[in-house]
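Missing here is one protein chain; the remaining ones are kept as they sit in the complex.
Take a look at chain A:
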Amino acid sequence: MHRKGVRGLSCELRIYRPCSSADSDSTGGALQLHYIPLQLYNFSPHQRKLEMANPMARSFLQVAASEEVASPLRVVQIEGLAILKIIKHCKEFSPALVTGQLLGLDVGSVLEVTNCFPFPIREEDEEIEADGANYQLEMMRCLREVNVDNNTVGWYQSTLLGSFQTVELIETFMNYQENIRRCVCIIYDPTRTNQGVLALKAMKLTDSFMDLYRNNNFTGEKLREKHLSWVNIFEEIPIKVSNSALISAFMTELEAETPVSQCDYDRLQLSTGPFLERNVEFLIECMDDLSMEQQKFQFYYRSLSRQQAQQQAWLQKRRAENMARKAAGEEPLPEEDPSNSIFKPVPEPSRLDSFLITNQIANYCNQINGVVGQSFNRLYLMKALHEN
């Protein structure tokens, strides 16, 4: 490691970049499934192109695509790396809410999430939005170069006390769904992790809800036809965690010898007051929103019945008129008059909002139940400890 020698060699440190960026971007990112990671083990671009042209590879892709249609998504399998990355990103920016992209593979009924990358905090500026798209492409291209699975399988986002059921989430989901057949949204709640809970959830929209949303049809009649209630909007998918053998070996080596971990300390914290307080606060807010929604419906029903009464009155008048005309031997007037304003149907308010609010309320209730259950345990534990 002679200094001189170092200097002599350092001119050999050169840039090499075999593939042009246009070549890797042209594959369009998301839809090239499955065999990309394998193919990327070859560094040279020529080889890559060759394999793309290979009919065998094509047919493999087609076979894979045709198989996938049948099996529904049952399990989301996340790598520990992705979990840690999500947690790092969400925690660093908490309480601001952040999002990122999930990368992985779609294997039969299992969706594997093997990596992810964060999005910069979004701003409303249009220029910056274009910038964001560039960022995403660039990041995916870069990650592909180091053989990371280059296939979008969804996105993750942080949430505050589980208040994630919003119209925006549904919109984002529909966007993703249009581009990739199978996608999932991972929700992480940094506030709950301080209590020793790994608050990680994998969500997707149910198929029946997506159908309705596409037609934007949330009238009572349609909902009844589909038997869709607020419970069936979101579907939680069980999460599996996997780690490579190498990581598993490292973690076993590095695990501290102490029998008590930070997680245990967090779990045995007696103070749950602030958390419950905020939960109840949010719950009350939601209740207010819900009652507003209900007022909207009451208003709708009232105007509907008023309209029906008006229609009846008009119809009776018209019939009486027609009777008179008949008696006079004239042509009867039509019994329906589309130009009349009282026949214009009153627009029915969408039930989507009230459904989402109901979902949130249910979520808060569940959280309160969970935390209260935990604190019962703690209180009895403390009592027993004290008595001893």
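Everything below uses one rule, namely that a contact is a pair of C-beta atoms (placed from the backbone, for glycine too) under 8 Å apart; a residue touches a chain by one contact, two chains touch by 3 or more; residues count from 1.
To be clear about the criterion, contacts and distances are computed from a predicted model.
Only one chain is not pictured, and the protein name UniProt records for it, out of "V-type proton ATPase subunit a", "Vacuolar fusion protein MON1 homolog", "C2CD5-like protein" or "Eukaryotic translation initiation factor 3 subunit F", is "Eukaryotic translation initiation factor 3 subunit F". The chain that is not drawn here is touched, among residues A:V153, A:L200 or A:L352, by A:L200. Screening A:S109, A:N147 or A:N175 for touch with the missing chain picks out A:N147. Annotation: of A:Q177, A:S242 or A:Q307, A:S242 touches the absent chain (contact as defined above).
Chain A meets the missing chain through residues 1-4, 6, 9-10, 12-17, 37, 41-43, 79-81, 83-85, 87-89, 92, 114-115, 118-120, 135, 138-139, 142, 145-148, 193, 196-198, 200, 220-221, 224, 229-230, 238-256, 259-264, 266-268, 276, 280, 283, 287, 358, 361-362, 364-366, 368-379, 381-383, 385-386.
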